[in-house]
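As you look at this complex, bear in mind that one protein chain is not there, while each of the others sits in place.
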Amino acid sequence: MILAGLILIPAVGGLLAWFTERFNPARPKFAALAAMAAELLAAVYLAAFRSGSARFVVPWIPRFGITIHLYCDGLSLVLVLLTAFLGLAAVASAWTEINERTGFFYFNLLLTLSGVTGVFLSLDLFLFYFFWEVMILPMYFLIALWGHENRVYASCKFFLFTQVSGLLMLVAILALYFLHGQNTGHYTFDYIQLLKTPLSHSAAMLIMSGFLIAFVVKLPSVPFHSWLPDAHTEAPTAGSVVLAGLLLKTGAYGILRFVLPLFASAVRHFAPIAMALGVVSILYGALLAFGQRDLKRMIAYTSVSHMGFVLLGAFAGSRLALYGVVMQILCHGISTGALFILVGGLRERLHTRELDSMGGLWSAMPRLGASLMLFAMASLGLPGLGNFIGEFLVLLGVFQVSPFWAVLASLGFVTSCVYSVWIVQRTIHGPNTRGWNPPDLSGRETVVMAAMSVLILWLGLFPRPVFTAVSPFVENLRQKPQSSAPAPESGRTTGVSRAVRGRTP
Amino acid sequence: MTRIVGHVLILAAVLFFLGLIGVLVRRNIVFMLLSIEIMFNAAGLAFVAAGARWAKPDGQIMFIFIVSMAAAEVSVALALVLQMHHRLKILDTDAAKSLRG
Amino acid sequence: MLELLWIIPALPFAGSLFLALLGRKLPRRAIACLGAGSVGICALLTGLVAISFIGHTSSHSFTYTQTLWSWLDVAGFGPSVSLHLDALSLVMILVITLVSFLIHLYSTEFMIGDADYSRFFAQMNLFVGSMLTLVLADNFLLLYLGWEGVGLCSYLLIGFWYGEPQNGYAARKAFIVTRVGDTALAIALFIIFTHLGTLRIGEVMLAARDTWPAGSPIATVTALLLLAGAVGKSAQLPLQTWLPDAMAGPTPVSALIHAATMVTAGVYLIARTNVLFMLSPAALTAVAVIGAATLVVAGFSGLVQHDIKRVLAYSTISQIGYMFLALGVGAWSAAIFHFMTHAFFKALLFLGAGCVIAATDGEHDMFKMGGLRKQMPLVFWTFLIGACSLSAVPLITAGFYSKDLIIWKAYCSARGSVWLWAAAIFGSLLTSMYTFRMVLLTFFGPLRKNATKRPGWPMSLPLVVLAVLSIAGGLVDLPKNFGGGSALTKFLTRDLPSFVTAPGRAVHQGMFGVFAACVSLGGILLIELLMRSRMYEKISESPRAKALHSFWFSGWGFDRLYDLVLVSPYAMLARINRDDVIDYFYTGLSRLSRQGWRGLCATENGRVRSFVLGIALGAAIIIGLAVFL
Partner (left out) sequence: MNILFYMASIVAVIATLMVILEFNPVHALLYLIVSLLSLAVIFFLLGAPFAAALEVIIYAGAIMVLFVFVVMMLNLGPRSADEERSWHPARVWFGPFLLSAALLAELLFVLRGGGGAGFGEVSPEEVGIALFGPYLLATELASMLLLSGLIGAYHLGRGYGEARRHEPGPVEESTP
């Protein structure tokens, strides 16, 4: 029940926010904040008291074998926690930025978050695809309605890329559905059933590429990355935070949850290409980031570089790399989210995102300067901060499998350093030629930044809880690729059995 | 008499060809309509011939349908011709290209 | 007492955090107390720990490991946050905390006029904490944390006065160049973990000795990668270019980070992983050759600099070259001994230079100074002691004992050679020359600029203490010939392999010592003569010398080379590719469909006849296809 609640809370909160706009345009943000706070509380409750696992199954369209099958294990749990946290941060970051059609804005924002949560929790492929679409459409509106100068172009590009790739995934899902149905006579979209589908090699490769294209576009990896800088740059701050922090992660999650277990042997065949793409993303993204003039665009390209580690690690086929991938997902979400919030704050104060017109802002805004420095360092993988753990584990895991790619990817340490110090130099360091003297971070922003800083430090120094949470997933994935799914009858944890018992009438 | 059906079909093809040239070349809408009637007839001729070949009524029935369709078409088309002449004072279809979507 | 070990690195971190969060609201005196105080307590604690540690042991090897918490534990990879204390790290932390405290004390006065007083101390404290973590780390991952942490602090503090683009450039350069070395180090860690299954330094050493045969390629590759990391951090050839530029930071920063502590981290790393290097003679030879080459190359560059701090920077590079040379010939403890004396006298020189610079309103150019001897007697005398120690003036200075040891061992070691010895002795000549060129230009000659400020006690006290240490520091490892017992060497030999002498070379040590002493004194005399007789100017007037001068001045053209080969192409590529060449593909796709749309629009022209034409054409084509295919 709590899983359905996790999905419904933001959606209902969004509707509420939309509704309250009729009375007062300043009201929706409180509704949204309350909804996200409730969401975070629910997620924390799930983590703390239900040992982070739960299941929720009700039939939806039985004729086609579609059920509402929600399941939460460690992997889903950490991502849902991330969603709730970043959602809260995104709502807070939009506090003063959005002043028109506020209700509809928060509705879209929260609906996106609801979709993201749904994606992280669905174990029914049809439901998964449903939520996949739910998160794209409101994001399109967020960019198209509240974006910056070039928003129509950016939103259309975003929509086309994600929609086309999503349709390919739909085709792949249907192909899997029919293949499974033909083989077993039992037509179902259920992930656990579909895991047992025997697939010929070519069929597996084809279906996998359908899934993979959707996820890789979302991730994004070179050469499908070109929607990302435009979308991130033009989106409003909250949109960028959710895009970079969460929507990209759905791609990574999809690879971990669906591609790796469903197509284990095809993945092994495809791994060299995927790893090459990952390495190219790391280096090429860093090169692109270094060349940008627009701060937001620059940070957007760093995402390409960082998500390259995810692709690289996911296909390495090593447990260490998989742990690293999960860590990278979390920390990138936080660090890039924080950077986007900071850039949004800068833009709100300076009314520009051009690097050429910034500089020397540390003296005027020490709090912002220190936060920007911290997260720039996180982005270059400074040990002690979470991103380092992720990148190091990925590279360590990859090295065990393929030293060549690991060494090439290690060059990313240098290139990320180049762009990170460049960000710092062009914004908070350097001469303050324009005589900027903007106000420092407000109390609200300081709280957000402090929370994010503490979190990234915590992940960097005490990351064990995360690894403990995701270890069942990773260990299952590596041991028995065919049955890595949490089978409902196994009742591995008390949380599962309780959830199962709870829904049985 | 048995060879005649093949020749009828050739005749139908020739008539159709003539009608097509008419439609393609003429700009006056009245002439275009006339050319279309020729093409209808060619088609009807082919149907009737085919019906005769197997001694079945279906060919003639198709011809009846063609005739009824031609009647409906002509009645509407001629009404349109009247409108066009009234509005544009001309029967040139090229001049009526402002009607495109 | 040993249980308190964790407080030593924790205290500066805490101080840093506190200052970073609340520093802006505190008065300067409180900031100074906090900043210098945390490190001071650190130094005291270190002393207590040292006493306790030495008391614990008589002669057998004793180490103390303290696990704070388990950092990671995934898939067999379980580094913890643990501290490891043995003789080597004890010597290191003693020197680090002592010198750090003195420099912090000095900074309380030196930086008093700066607006970002608290930020300075926050970052300095962060540095000390990271450095101590680096040295005390029990496993490579924690060492890497400290390693990167000091790099970050170096970056932050070089760019401390970030308003000047030049400083930012220097800071970035330092960070990125050392990051190249760090990446090599990271790859070395990957290899170590993949092949040996652990990152705990002690276990790695044992496992490497057991599993890797001596001279095996894997050991060589690992050792070379570690060397690359060390080279980056310690500013050795070919990654030395960042250090002279790093002088853009405040002078105490140069003294602490870029002379006494951080740059010697490479020496520590190689000493720490000595087993791996012992397994790979090729890598060890590479260490020695890099050291020898660096000390000569940097010596020449130091000889022609104008900026007093740049002279000291090149001198630092050169002296670390000596340490590398010592490591390369297997004189492990000699390297650490030189690290110690170098930390004392180089910190002293930098602090003295800082006094001079502060007194002359930020003047860095030695040719605009002069005659400051009378005006700043204390600074002069302490600076002179430092210079003597750097030039290894025989018998009285600490530098003599440490450097002489290295020069001698470069010859007599089983891995040594005449060439390495010749380079070392030539470097010694260069050292004396550039050092006393600096002294003569700054403190002698006509008075060009008045000293406006006299250092107060927080600045004077460190000078005096360091001057005493620069003299007396040699006593800890006084060789037998001079009546000592080589105490430090004995102490360190518990953790470091003992020195192996080449058969037949270990004779005439006295003669070699006298020769080395003569060379260093000769260097002083030579530069004195050259300067006095105006020969120096005359020589540097000739065109050939001018070309050489500018070549050395620019650090042997390494900067230009890297700029040409790496930096410019990368920057250009980034600039050209700003709009992302892959995006052109998608833009082209959309343009193509737009063109297609235009084309189709053109067919819809409203002419009935052309519609008919289209239908007929379609019919013709379809029937044609049906008929002929």
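Letters A, B and C mark the chains as written, and numbering starts fresh at 1 in each.
One rule holds for everything that comes next: a contact is a pair of C-beta atoms (placed from the backbone, for glycine too) under 8 Å apart; a residue touches a chain by one contact, two chains touch by 3 or more.
Quick caveat, the model's predicted, so the values are computed rather than measured.
Colleague: With touch defined as in the header, list the contact partners of the absent chain among those displayed.
Modeller: B, C
Colleague: In terms of residues, what is the contact footprint of the unshown chain on chain B?
Modeller: 1-11, 13-22, 24-28, 30-31, 33-35, 37-38, 41, 44-45, 48-49, 51-61, 63-65, 67-76, 78-83, 85-86, 91-92
Colleague: Hey, which chain C residues sit against the chain that's not shown?
Modeller: Output for chain C: 613, 616-617, 619-620, 623-624, 627.
Just so it is clear, only the chains that are shown with their structure count from here on.
Colleague: Assign the assembly's chain-to-chain touch graph to one of these shapes: line, ring, star, complete, other.
Modeller: Contact pattern: an open line, chains touching in sequence.
Colleague: Can you tell me which chain is nearest the middle of the complex, judged by mean CA position?
Modeller: The most central chain, going by mean C-alpha position, is A.
Colleague: Counting only Cα atoms for the centres, state how far chain A is from chain B in Å.
Modeller: Comparing mean C-alpha positions, chain B is 64 Å from chain A.
Colleague: Taking each chain's centre as the mean of its CA atoms, how far is chain B from chain C in angstrom?
Modeller: Spacing between the chain centres: roughly 94 Å.
Colleague: Within their complex, state which residues of chain B touch chain C.
Modeller: 20, 23-25, 27, 32, 93-94, 96-101
Colleague: For chain C, which residues count as touching chain B in their complex?
Modeller: Residue list for chain C touching chain B: 604-609, 612-613, 616.
Colleague: Using the touch definition from the top, list the residues of chain C that touch chain A in their complex.
Modeller: It is residues 20, 24, 69-75, 77, 81, 115-116, 119, 141, 144-145, 147-149, 152, 155-156, 159, 162-165, 168, 171-172, 175-176, 179-180, 182-183, 186-187, 189-191, 193-194, 570-571, 573-578, 580, 582-583, 585-586 of chain C that touch chain A.
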